[in-house]
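First up is the structure itself, then whatever we jot down about it.
With one protein chain removed, the remaining protein chains of the complex are shown where they sit.
The letters A, B and C name the chains in turn, as written, and every chain counts its residues from 1.
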Amino acid sequence: MIAHLPILQVIIPLMAAPICLMLKRAQLVWLFSLIASGLAFAISILLLQQVMTSGVISYELGGWQAPWGIEYRIDKLNAFLLLIVSGISTVVLFAAQTSIEKEIPKNKHVYFYILYLLSLTGMLGIVATGDAFNVFVFLEISSLSAYALIAMGKNRQALWASYQYLIMGTIGATFILIGIGLIYQMTGTLNMYDLSQRLPEVAQTRTVFAAFAFVIVGVCLKLAMFPLHLWLPNAYAYAPSIVTAFFAATATKVAVYLLIRFTFSVFGLSFSFTTVPLQTLFMALGLIGIFAASTSAIYQRNVKHLFAYSSIAQIGYMIVGFSLSTVTGLTATLLHLFNHALMKGAIFLALAAVIYRVGNIELNNLRGLGRQMPLTMAAIVIGGLSLIGVPLTVGFVSKWYLLMALIEQGWWPVAVLILLGSMLAVVYVWRIVEAAYFKAPLDNSSPVKEAPMSFLIPIWTLIIANIYFGIDTRLSVQVAEAAAQSLFGVSL
Amino acid sequence: MIDIILLTLLVVVAIAIIRMKDLFAVVMLLGIYGLLSASFFVAMDAVDVAFTEAAVGAGISTLLMLVVIAMTGRKEKTNRHKPLPALCIVLITGGLLIYGTFDMPHFGAADAPIHQHVAPRYINDSMAEVGVPNIVTSVLASYRAFDTFGEVVVIFTAGIGVLTLLSVARRKEDAEKISSINDSMHEQHLVIRIVAKMLIPFIFLFALYVQFHGDFGPGGGFQAGVIFAAAIILYAMLFGLNTARKVINQTFIQLIAAVGVLLYGSVGIVSLMNDGNFFNYNVLASDPIAGQHLGILLIEWGVGCTVASVMMIIFFSFAGRLELHQHNERVKNQESS
Amino acid sequence: MSLSLEVILQLAILLPLVSTFVIVATGKSPNLRESVTITTCVLLIFLVVNLYQGLSAGKSISVFWWELLPGLTISFDIEPLGMLFALIASFLWLVTTCYAIGYMRSHQEKNQTRFYVCFAVAIGAVMGLAFSANLFTLFIFYEVLTLSTYPLVTHAGTEKAKKGGRTYLGILLTTSIVFFLLAIVSTWFVAGTLDFKIGGIFADDVDKVIAGTLLALFIFGIGKAAIMPFHRWLPAAMVAPTPVSSLLHAVAVVKAGVFTVLKVCVFIFGLDLLAVLPTTQFLLYLAGASVLLASLIAMRQDNLKARLAYSTVSQLGYVTIGALLATSSGVIGSSMHIAMHAFGKITLFFCAGAILVTLHKSKISDMRGIGRQMPLTMIAFFIASLSIIGVPPTGGTWSKWYLMMGTIETEQFVLMVILMLSSLLNIAYLLPIPFHAFFPNLISFKTSNTSLDTTEISENKASSFDIKEAPLPSLIAIVVTTLGCLTLFIYPQPLFELASAVLTGRE
Partner (left out) sequence: MLMDLFNHWVVITLMMSGLYIVIAHGNLIKKIVGLSVFQTSVFIFYISMAKVDGGTAPILADDIVQYSNPLPHVLILTAIVVGIATTALGLSLVVRIKEAYGSIEEESIQQQDNQQQDNNAHAKRKQEEEA
């Protein structure tokens, strides 16, 4: 069975989804999806081990040879991503049962789990596959389930946010489809590895240039990169809290993966960064994104909105690292992918716990919660410190690498800007700390209890991971570095 | 030549869609757009695609939109809020694409890269490797079976999504009241009802034909599923949703949708069990070609089941909502009068 | 003692942190909680003294904890400068805790458990900072210190406290993240290591411009040293309860800042390199300006704690100047000034707190004649002022002496003048306070509203028959630190030995 791990990674959550429909009872379905997601996580660990020791795994679906059939191609980069996605999904799912109890009507719980699993399947499929068109198909699986999940939110704004996301997402996906069509037209193949071999011959054509532009814009729409981010804040803020936790920690990561995969592996480094002025453009957009989004975050009253904007800002950091097109820069981006998943997963889960107890997530509702829900609020604070990049948290590690990458290239002013950007994070994190710890609760609010264990366990699992991987960086750094080096073709 | 004419017509229809304010007309035009592009696909030798586009673009999606318009009203408000930025974006995007076309292989050129790499093997060897005359079917169901699996999952996802959004838990007495009103309405179309009753078995038969004939000509699980669902939808429209619901249990169709996906997936799992890769049909039987045939047959069934049941789920959800909507309107009117 | 010195070193850092759990657990009963705190203090002093003896015996004590990234470690190493800082901090922690018990109880503060917990975390951070073997470890504890003192600053929870807390955190975090961290990363990139080494870690042929820029980044980045454009947090933090102000803003936080500056100058750059860098000169003058300006501002403050805060800003400038002078007497002076100023300033803050608690006065203009009510306190205030000014028979004399020597050796006459001027200003803003306290009837400077003054004075007279000193624990604390000021004049030997060993590494 070991040889089939790559496909099992995707197939297990996929097959679990329709089975859920047959199980009927919500509790059973929850347990079942938890097991499916846990299995996927276990497989991803095995895969990562396998890739780190023995290199790229290629799996031919249907037994057809690569450019003719669809290939799953697991290298260090996507094994890392598979680990992040399936790991976060499992941890978040743990809290799902309690959380949706209050946010989603009973008769829709089963559908919720099915869509959740499908969304997970879609993301895993995007990451695992080595076929450009297959990416599109799985992208749509994850997107469609995402639209439905977001629309499940309690308020009517959720519907509107979901609709806007649907429009933007579909435009993005169609752009990717156009781009794939154009490169297919120039090379006659859809397999990513084959594409990377055949594209350099036609790299100088205008068609390939247009294809590149379409793929990048399409991916950036999904990525919520700065000028294309408009769908994200509302979608995150009004979705059910569990969904927010899951997406904030994984969905944009998968899009960043696609960006890296297309620029580095498919189009190739020399094309993406020499022929096209991607570096300057992306660095500028990344920086503007950091500042614009962090500033917006400061002025939000709704805490979920606040952290949604913070997510856009964090994407900016990843983009800056990516735009350097150096091994260290890419390592920084990959590390931040991992680290940001841990922080945002923890923070949004903690917010879910607050919503579960308080019912509302305006800044004012947090008043006095430092005493009433000490463990939950402590988690938000630690997560926030990690966002700022305080040492001994994961945020510091990725910031360190990003700074190294910038200084290595002599981008001093950008390094200063990056650090100033994290000061904005201090401001918005501190608004929450002040509200929670230094303001008396509103008179008309009734006291609340600490969140139940089903929240605290996953929240603190992530928080401990935040600290653990901030101290023991061997695993994350080693994998991220190896992945970055392999993308640059540097042999270890 | 025919393609130029069709394209010109398409452009005309597209412009009409932009300019029309009446949503009913827009939806009808969209149906025409679907039909025209289906015809264009025939001219481009893509018969399978044409079949599907006609069933989906002109059929199902038009139907769904009409149901929605019945609920939301058919007038578009006149102001277009941001025509200028939109025009800019469109011009830039279009300009980029046109810029891209200059290095493209020419239309219909046989020496284009796509005809030189990958595709020749499908054309030359698929008969020996898969044993199905319709190359589209062999690529769809065997070479790229996983894409098609993904497609089935997409449809399944859409079905579940629509269910979460639109399913209504209604009280029993409400349901009876609604259905009694509807039944009285449907009694008017007596002639059509009788004709339809005679037609429906033949539609089913045709669906089965398309299902199994996919190996040799255009068709396959997807088209068959849509046709099958169309028959049921026709029945529901003429005899009332409630009657249709009595014939086809809602839980049951959901189950079939799930079974379809599982059937498709288990073909892959079985090939795993037999030491083949996922979806390697060769290992399903002692003879590789026989294995391929068996595999394709099974997964086409899976596709057919899921597509047919999801189409029904979607239609019933929309129509159920429409019913509720009309009922509420009527109650409101009664109260106000 | 059977414990090895390495274990003791780790215990010294961990003990305060571990004690927080006990403090939380015993939070319900104040007596138990405070005895736990006191016990921890005593134990800590015991541990640090043990370490001191080990160091004096010429042993090298170093501990390696963890490698965060390849080459980037969390490890500890004891050298004289750190030892000096740790000795002062641990001793003054005990004293401050005594003081705090009296102060917090009589002031009936809320959230006392949180207070003691943060206090313990802060002191643990100081221990880690003092013993850190490389810049990275130091940075971690530097940030822990910032974060753990934030709740102390905002302790009161009022709008004003929150605002002060915001400034405090804002400036300290901004400077440390934007400049300090950047400087650390760049140093790591240029030198390839962050370990503290005598003579510095940069190669001989390092680009002077880059190294100079880095120096500036360090000096600005170490916001806790309160060099002038980034000093605003110090006065802002005075909203904290007085024990906090005294420990943290006379000892732990500000001294952590100048300690870091010294460490960076001596062990990262090395005096030789420092002397030739183009920015050193500029930074020296900046520090000089900071000394002078802060003194001038201090004169205009009517709030006692604010005046003391600006005085601190000015005194911190001394230490920075000493470090940047890049001579051995400069470094000795700076190291000693860390200790001398700590004793002097903490006494002053204790007195300010005592006045606030017993007489509820925080404005200097209200303090005329209080010498009759609080004679001990005001005498202590007087002696401590002398130490800050640098007049015998107080410890401050020695450090100022060495600093002056440093300026003369390097022929920085402008700085010499600045230092002297500033001492004069010290006299002008510190001495009048005890003076007026004891002799309220002497003609005041403000002749215009004499009438008002006289009425106040008469009121004071009316109520000033009883001697009304601070609570006993606080009073003990004041006496102890005052005696410290005096003792350091007579017996500065251990301090001096430690300070002069800084440059050679071992005693």
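Keep in mind that, in the parts below, a contact is a pair of C-beta atoms (placed from the backbone, for glycine too) under 8 Å apart; a residue touches a chain by one contact, two chains touch by 3 or more.
Note that the structure is predicted; figures quoted are calculated from it, not measured.
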Report summary line: Going by the whole complex, the chain not shown touches A, B
Query - Residue among A:61, A:100, A:117 or A:151 touching the omitted chain - result: A:151
Query raised in the report: Pick from B:52, B:211, B:242 or B:280: which residue touches the chain that isn't shown?
Result: B:52
Query - Contact residue for the chain not shown (choose from A:60, A:140 or A:481) - result: A:140
Query - Sole residue of B:90, B:273 or B:331 that reaches the chain not shown, by the stated touch rule - result: B:90
Report summary line: Had the left-out chain been drawn, it would touch chain B at residues 3-4, 7-8, 10-11, 14-15, 17-18, 23, 26-27, 30, 33-34, 37, 40-41, 44-49, 52-53, 56-57, 60-61, 64-65, 68-69, 71-73, 76-77, 79-83, 85-87, 89-91, 93-94, 97-98, 101-102, 104-110, 112, 114-115, 118-119, 122-123, 126-127, 133-136, 139-140, 144, 147-148, 150-151, 154-155, 157-158, 161-162, 165-166, 216-218, 222, 307, 314, 317-318, 321, 325
Report summary line: Even though one chain is not shown, chain A touches it at residues 133, 136-137, 140, 144, 147-148, 151, 156-157, 159-160, 162-163, 166-167, 170-171, 174, 177-178, 181, 184-185, 190, 301, 362, 364, 440, 442-444
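Everything below uses one rule, namely that only the chains that are shown with their structure count from here on.
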Query - Which two chains share the largest set of C-beta contact pairs - result: A-B
**Report entry** Central chain of the complex, centres being mean CA coordinates
**Finding:** A
Report task. List the centre-to-centre spacing of chain A and chain C in whole Å, with centres computed as mean CA coordinates. Result -> 45
Report summary line: Chain-centre distance (mean CA atoms) for chain A and chain B, in whole Å, is 31
Report task. At least two other chains touched by the same residue of chain A: list those residues. Result -> none
Query raised in the report: If you look only at chain A, which of its residues touch chain B in the complex?
Result: 1, 4, 7, 11, 14-15, 17-19, 21-22, 59-64, 67-70, 107-108, 111-112, 114-115, 118, 121, 125, 131, 133-134, 137-138, 140-141, 144-145, 147-148, 151-152, 178, 182, 184-190, 198, 202, 205-211, 213-214
Report summary line: The answer for chain A against chain C in the complex is residues 385, 388-392, 397, 399-400, 403-404, 407-408, 415-416, 419-420, 422-423, 426-427, 430, 434, 437-438, 471-473, 477
Query raised in the report: Given the complex with chain A, which residues does chain C contribute to the contact?
Result: 66, 68-69, 136, 139-140, 143, 147, 151, 154, 157, 161-162, 165-166, 169-170, 173-174, 177-178, 181-182, 185-186, 188-189
